[in-house]
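Apart from one protein chain that is not included, each protein chain of the complex appears where it belongs.
The block that comes next holds chain A.
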Amino acid sequence: MANFNIDADKSLTYDAIVIGSGISGGWAAKELCEAGLKTLVLERGRIVEHVVDYPTMNLDPWEHELRGGLTPEQAARHPKGGRSGFIGAFNEHFHANDVENPYTEVKPFMWVRAHQMGGRSLLWGKQTYRWSDLDFEANAKDGHGVDWPIRYKDLEPWYTHVEKFAGISGEAIGLPQLPDSHFLPPMELNCVEKHVKERIEKDFPGRNLIIGRVAHLTEPLNGRGKCQFRNRCDRGCPYGAYFSSNAVTLPAANATGNLTIRPFSIVQSIVYDEEKGKASGVRIIDAETGEDIVYKAKIVFVNASTLSTTQILLNSTSNRFPNGLGNDSGELGHNLMDHTYRIGAMGTVEGFEDKYYKGRRPNGIYIPRYVNLKDGPQSDNFVRGWGFQGGGYRHGWGAGSNQEDFGGEFKDGLMKPGPWEFFITGFAECLPSHENKVYLNKDVLDKWGQPTLSIDAEWGPNELALNKQIRIDAKEMLERAGLKDIHDFDNEHEMGYGIHEMGTARMGGDPKTSVLNATNQVHTCKNVFVTDGACMTSSSCVNPSLTYMALTARAANHAVSELKKMNL
């Protein structure tokens, strides 16, 4: 699947421009190209071709001189994203350079970025869950933020549409708060996970422990191979088994002959035509030459990732929009959300010493939200809820570091697997708050002379109350499930650690209080669509990427239909 058309300068005019090539940008490109639109994808980083540009995908630890260790020079490129603990030599080339792309933490906020074709779709956790009306009705019900202009029934066919092509594995169990997807066969729980599942489901009616639902193929699909259980996903998958733009949507877009992708294209702004009252194109800076170029198109999809998308909109000023494109409401940049992260419990499971597993499953268990359900009891301490991720595994040789032992027997003992461990860690919903915001910082410019972002956001009392209960519940569940040496924890991470940034250009029914309409169009500039995390009106507690995919496909198909009707 080589040979992307990167010769963007052959023509400066396209039917559609998509800014960004990550999860949502890839979907926009596929849907628009397949509908026959000549589409230009603007990517600020380099081309990453599936398989060809995955240099570390097959390396064993000993095949790398430093066995995955970073040099100080490499580490120095990631003073921000490095805080996640996820950057090593095998994936460092897929993480953005924080030094060339500064941002200002008015309050601490870890922002993980990936500046290359495919973006964070190469690095994501791949947990994929449908949202439900528990989520889409939440703001209306408890009065936080503004109401979503859509409901589950609006998105349901689009979830199915994207799932059939992306490939989602999981088990259907019919929970109203976590609707089933169109599933490939589920991955397997291991012995200990099955054991804990039985205990928790028996002792806590209404709580379910299920295998994670993930964007990994458990059967071949459209020429992609199934997961080989190597768990080296963040290096790029040679089988194309997990969903990424590089392996899935961009090749499909390319196959239509309608795709042009332009690498090293830093979007400076969206160009607004004051006479026509709509966007006429996109101004870029060539990252390598510094050249300034304007591309024209009938429609623009902004999919640069939540905060970068908002940064572009804020920087797109005109007489009509002096405070950023579509910012009549003053809400552009506001209502930043994330999920809380790393609050839970872990413990040892006795027994099962003669049992083990085979394969490195890139997935764990999931405990869907069980508090404040539609027809259940409501907490007095908080609104909304959380879900748990987790898993069971046997200790390996790493446990030797803490053992008060040394010598030959110690060494040989570490050759055998140690005790079983099981953990759960919660992801809580974050309320939309006007106070949690980003804005342009003209005092700190990036390498290309563009204003950067200041991020000013922190957890509110509701998130802290949710976290408190997560910790209590996690400990209680593991205790009742019979685990030993239970260790409950709350790392008190600041926002950003969930790597689920949402909001800052929210959808809503009222242009006075929101930026986007029910089909992700800027209320006051309808040929500009925003379908990445920036559009989110609330945050749910479940992982958002599948919803970005569905919203994008829905908006792209709406755009095509509006173009046909000459409405854009």
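Assume a residue touches a chain if its C-beta (ideal position, glycine included) is under 8 Å from a C-beta of that chain, and two chains touch if they have at least 3 such contacts; residues count from 1.
What we mean here is this: contacts and distances are computed from a predicted model.
Q: One chain of this complex is missing from the view, so tell me which of "Cytochrome bc1 complex Rieske iron-sulfur subunit", "ABC transporter", "Spermidine/putrescine import ATP-binding protein PotA" or "Gluconate 2-dehydrogenase subunit 3 family protein" is its UniProt name.
A: "Gluconate 2-dehydrogenase subunit 3 family protein"
Q: Any idea which of A:G174, A:P377, A:G408 or A:G449 touches the chain not displayed?
A: In the full complex, the listed residue that touches the missing chain is A:G408.
Q: Would you indicate which residue among A:E193, A:E331, A:E429 or A:D532 is in contact with the undisplayed chain?
A: In the full complex, the listed residue that touches the missing chain is A:E193.
Q: Of the residues in chain A, which ones touch the absent chain?
A: Residues touching the hidden chain, for chain A, are 58, 60-62, 65-67, 69-72, 75, 85-86, 187-191, 193-194, 228-230, 342, 344, 346, 353-361, 394, 396-398, 400-402, 404-412, 414-418, 421, 423, 425, 487, 489-491.
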